[in-house]
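Mind looking over this structure? Questions follow.
Selected chains only, in their assembly positions.
When the chains are written out, they are named A and B in that same order, and each has its own residue count from 1.
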Amino acid sequence: MKLTELKQAVWEANLRLVREGLVIETWGNASAVDRQQGWVVIKPSGVPYDQMKPEHMVVVRLDTGEPLQSRLRPSSDTPTHLVLYRSFPEIGGVVHTHSLYATAWAQACRPIPCYGTTQADYWFGEVPCTRAMKPSEIQQDYEANTGHVIVETFQGVNPMEHPAVLVAGHGPFTWGRDVHEAVHNAVVLEFVARLASETERLAPRARPIARPLLEKHFLRKHGPNAYYGQKEGHGPARSGSPRS
Amino acid sequence: MKLTELKQAVWEANLRLVREGLVIETWGNASAVDRQQGWVVIKPSGVPYDQMKPEHMVVVRLDTGEPLQSRLRPSSDTPTHLVLYRSFPEIGGVVHTHSLYATAWAQACRPIPCYGTTQADYWFGEVPCTRAMKPSEIQQDYEANTGHVIVETFQGVNPMEHPAVLVAGHGPFTWGRDVHEAVHNAVVLEFVARLASETERLAPRARPIARPLLEKHFLRKHGPNAYYGQKEGHGPARSGSPRS
C-alpha cells in the first residue's frame, strides 16, 4: 500500500471513531503499520477533527519512533502503539479511545467476563485488563511502559483471539489485521462493555458462558472451519468485519 | 403474495432493524414464510446492510432448508428460523437481534417479569427465557437445536400470546403474523426489556402486576372483544402494530 493510501486509511479511521461516538474532543487515536517499509502512520496530537486532513497524519519509524518528514507532533500515545506493533507481529492497526463503557471497566480495574455469544463472536473469552502501573513506570517513559504492561498482560494469551485490552485506570486499546478492523473492534468492544454492565445489573452473580458455547461462536467465525458469512468471491463486496 | 414482494418485505424488515437501533454491524436477521409455496425468505449471511438489495434475500425450502435459486448463503441462523416456522403454525415472520437490553436479560438467563401495562399490551405475562443448552446440543446442529430449546420453552405456552423468547446466554428472537409484526415486536421487546431493568433498579423487590390488570390490557388489544384502535374499514390506513 502506498503511503498516501495508508494516510488516507488512518485519517478515515480516526474520523470514524468520532462518528461512532467513541471519541469526544480529541481523546482518541488510530494508527496503521507498514511492516515492509518499517513505518507507522498515526494521528497528530491535539488537532481538532474538523480541520484534520489525510496529509496531517504523522509518519514515524517503527524501530525508533523518529518522525519522518512531518512538522506536526504525533499523538502523545505513539510510544504505546509502537510497543504493540513490535510485540504483536500479526496486527496491522491500533486504536485507543476513552469510550464510555469500556473506560468504566478500565477504571473499575476489571476484565470483562464473557457473558454471552455477542462477545464470544469476537473474543475467545474475557477482555483482559492490565495491572496498575508502578510509580516508576509512570514517572519515566510512561507511554512506552503503558505498552509494556499491555504486553505483560498477554503473556500466554493470543492477541488475535483477544483483540482488545483495558489499561487499568485509563481506557481501552484495540487492534486488528488493519486499522479498519481495529476501529471495528473498538465499536464492538464498547457494545459488549455496555452489555456486560447491564447484565451484571440484572444478575449480580452472572456466570460466563460455558466453554462449548464459547468455542462454538468464536470458532464458527474465526476457526479453520468458519462457516459464517459468504465464501470468498461470492456475494456483494464486504467491509470491515472479520471474515463475516 | 408474490416472491418478489416477499423478498421486498424481508429486505425492508432487515433494514428497519438497523434504523431502529436494534442491530449493529451484521448481527441480526429477519425472515418470512410463504406456507402455501413452502418457502422461507431470509437475509443472506454477513452481507453489509448498505449493499443489501431485495434480490439478495435467500429463498430456502421450509421442509428441508435446501436453498432455491440463490448464489448467496442464507443467514447462519436459518435452521433456528425453520424450526420455529414448523412448530408455531400461526407465525409468518421471525426476527433475531442482539439488541442491548433484551440481550442483557438473555445473558442474565432471566425471563422478563411483567411489571406494567406497557408489557401487558403485548405479552400475556412474562417474556420467557430458555434453559442453557447442553454441550451435545451445541456441538452438533447448534442452530437447529437453538430452535428446539425455544420450542421446549413454549410447551403449554401460546406463542401468539408471548411473541418473543430470550435464548439464554445469546439473545432474543421475536415473531408475528408477518415479518413487519415480528420487527414491531422486536422494537417493543427492547423497550420493555429496558423498562423492566430500570424498574428493578428503583425497586429491587418489584412484583409483577396483578392478574386483573394483565388481563385487562392484553385482552383490550388482543381478545375477542378488543376495543383499542379503529374498527375495520374506518380511519386512515394503519401499519405494523397488532390490531391497533
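We take it that contacts are C-beta pairs under 8 Å (C-beta built on N, C-alpha and C of every residue); 3 or more make two chains touch, one makes a residue touch a chain.
No experiment lies behind these values; they were computed from the predicted model shown.
Undergrad: Please state the number of copies in the whole complex; 2 are the ones shown in place.
TA: If we count every copy in the full complex rather than just the 2 shown, we get 4.
By our rule, only the chains that are shown with their structure count from here on.
Undergrad: Can you tell me the C-alpha superposition angle of chain A onto chain B, nearest 5°?
TA: My answer is 90 degrees for the C-alpha fit.
Undergrad: Any idea how many Å lie between the Cα centroids of chain A and chain B?
TA: Roughly 33 Å, centre to centre.
Undergrad: Can you name the residues of chain A that touch chain B in the complex?
TA: Where chain A meets chain B, its residues are 115-118, 121, 184, 187-188, 191, 194-196, 198-199, 201-203, 206, 209-210, 212-213, 216, 220, 227-231, 234-241, 244.
Undergrad: Can you list the chain B residues touching chain A in their complex?
TA: Interface residues on the chain B side: 24-27, 44-48, 51-52, 56, 71-73, 76, 98, 100-101, 103-110, 132-133, 135, 138-139, 142, 169-171, 197, 200-201.
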